[in-house]
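The complex appears here minus one protein chain, its other protein chains still in place.
Naming follows writing order (A and B), and every chain is counted from residue 1.
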Amino acid sequence: MYSPTFAAPQSIDEAVRMLGADGAKPLSGGTDLIVQLKSGRNRPAAVVDLKKIPGLVGIEETADGFVIGAATAGAQLGEHARLVAAYPGIVEGAELIGSTQVQGRASLAGNLCNASPAADSVPCLAAAGAIAVVAGPNGEREMKVSDVPAGPGRTNLAKGEFIKSFKLKKPAAHSADAYLRFIPRTEMDIAVVGAGVNITRDGANGPIKSATVWLGAVAPTIVEVDASCIIGTSLDDATLAKLDAAAQSVCNPIDDKRGTIEYRTKVAGVLARRAASIAFKRAGER
Amino acid sequence: MAKTHVTATINGEETEFLCDGQQTMLDVLRDEMGLTGSKEGCGSGDCGACSIIVDGRLVCSCLMFGAEAEGTEIMTIEGMADGENLHPLQQKFLEHAALQCGFCTPGVLVASKALLDKNPNPTEEQARYWLAGNLCRCTGYDKIIEAVMDAAAEMRGE
Partner (left out) sequence: MNYLGKDVELKVVGTRPIRPDGVEKVIGRAAFGADFSVAGMIHGKVLRSPHAHARIKSIDTSKAEALKGVKAVITANDLPNIPSEEAFVGEGPANFRDMSLNTIARDKVLYDGHAVAAVAATSPSIAEEAVRLIKVEYEVLPNVIDVEEAMRPDAPVLHEDLFTQGVDPKPTKASNIAKRMEFKLGDSASAFAKADVVVERKYKTAPVHQAYIEPHACVVSYGADGQAQVWCSSQGQFMVRAYCAKLLGMDIADIRVFPLEIGGGFGGKTLVYLEPLALALSRKSGKPVKMTMSREEVFRGSGPTSGGAINVKIGATKNGRIVAAECEVMLQAGAFPGSPIGPALMTPFAMYDLSDVTIWGYDVVSNRPKVAAYRAPGAPVSTFATESAVDELAKQLGMDPLELRLINAAKDGTKAVYGPTLKDIGFVETLEAAKSSPHWNSPLGEAAPGKLRGRGIASGFWFNIGGESSGATYVNEDGTITVVSGNPDIGGSRASMGMMAAEVLGMDVKDVRTVVGDTTSVGFSFLTGGSRVTFATGMAVTQSAEMVRDELCKRAALLWEIPSEAVEWKDGKAYPAGENAGKFDPLSVADIAAKSARTGGPITGKASINAQGAGPGYATHICDLEVDEETGHTTVLRYTAIQDVGKAIHPSYVEGQLQGGAVQGIGWALNEEYVYTKDGRLDNAGFLDYRIPVASDLPMIETILVEVPNPRHPFGVKGVGEPPIVPPMAAVANAMENATGVRMGSLPMSPPRIRAALDAAKG
């Protein structure tokens, strides 16, 4: 009869050792892992709960920005006023994952390492240039968040490696992010398309100085949109149309129960425009 | 396979149990402790019928391993009333006919309590979004929302 072992290590070293064993899986919020385990799609031999390791849960504001424990639940992000002020888009994304109940458990690391192209928290983390601090048998290393997913259900982490924390730099002046996703209902669905945008303006009333735009659910992993067309602009209609086209051009989606290729592609353009407008407005307010 | 020994405070009582690695907290509550008020409607976190409060946080007990309960404080529907005195939400659900079949009701009540613990004065929209993870197929949610808003007002002393 199938039953995994369960352990809750108290240190990174202990966790690294446990996760080096064949069939061991890290557990943070468990909102994907437990569903997969119960359905038989994923049957780890050992479940290693990371939440008892100091630093894995919680948010620290440093001189350089923020360090977010990998297993911190989405609801905790939303309760951190300084983080919400600095990265409203990242928090929006995290808080869109599942229900209130799921937000009480689901973590950024889990959302990233489950490696669904539709993961809501990932586009804005990528747009912010977030760094994942990875622990493993060979010590720590840092990866760009956008480099973690390898394809649906696959990551670029090596055996025994797991994410310990995320580092976000202090936002530049007049910069802000925004995330929008499309779902058929108002809650409880997986994103049909997601768009995360991070914009820095040249002064509160100035044009866009730099911008990054990432899309979710339109390709095997999140994809970056060439946002050069909006640099130096204040997002007039013609510019938004260019961004819409740029977003559509990087889409490589599939037809499935959640949306068609044609629909996903069109809506990716729509959401990129809308999210950019929100981020632009926010950036002007700070 | 060795079972994990867990000590947790459930509905105010220090409780010990043994569980194996694939048992969820919902399995533990229902099968090991006889607390069948938490329901399994989906087993995948999509319906909310198994909602419980763990260390002050609303979660689906089907999305938590039993072994994770070590050292936590848990409230289930069975711990919501104070003896024979119903919680104001329970009373308002009865008065507003906010249940038809009653299967989703324990989860909706626990989720509503978590809402009012955090936000004693929610708007209708906030209540609807907070409860979006609690599926009800009978009521169309109308009377549930009415009952939650009325209970919130009463608890605020209005």
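Here, a residue touches a chain if its C-beta (ideal position, glycine included) is under 8 Å from a C-beta of that chain, and two chains touch if they have at least 3 such contacts.
Note that the structure is a prediction, hence the values are computed from the model and not measured.
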item	value
Listed residues B:Ile10, B:Val59, B:Met80 or B:Leu116, member touching the removed chain	B:Met80
Sole residue of B:Thr4, B:Thr24, B:Ser61 or B:Thr105 that reaches the chain not shown, by the stated touch rule	B:Thr105
Sites on chain B contacted by the missing partner chain, in the whole complex	22, 30, 35-44, 46-47, 49, 76-78, 80-81, 86, 90, 93-97, 99-106, 109, 124-125, 127-129, 131-146
Missing-chain contacts mapped onto chain A	1-3, 39-40, 182, 184-190, 192, 256-260, 262-263, 266-267, 270
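By definition in this document, only the chains that are shown with their structure count from here on.
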item	value
For the chain B and chain A complex, residues of the former touching the latter	1-2, 4, 20-22, 24, 43-46, 48, 51, 54, 57-60, 62-65, 67-68, 70, 111, 114-115, 129-134
Residues of chain A defined as touching chain B within the complex	1-6, 8, 27, 29-31, 34-35, 37-39, 47, 49, 51, 73, 75, 98-102, 104-105, 186-188
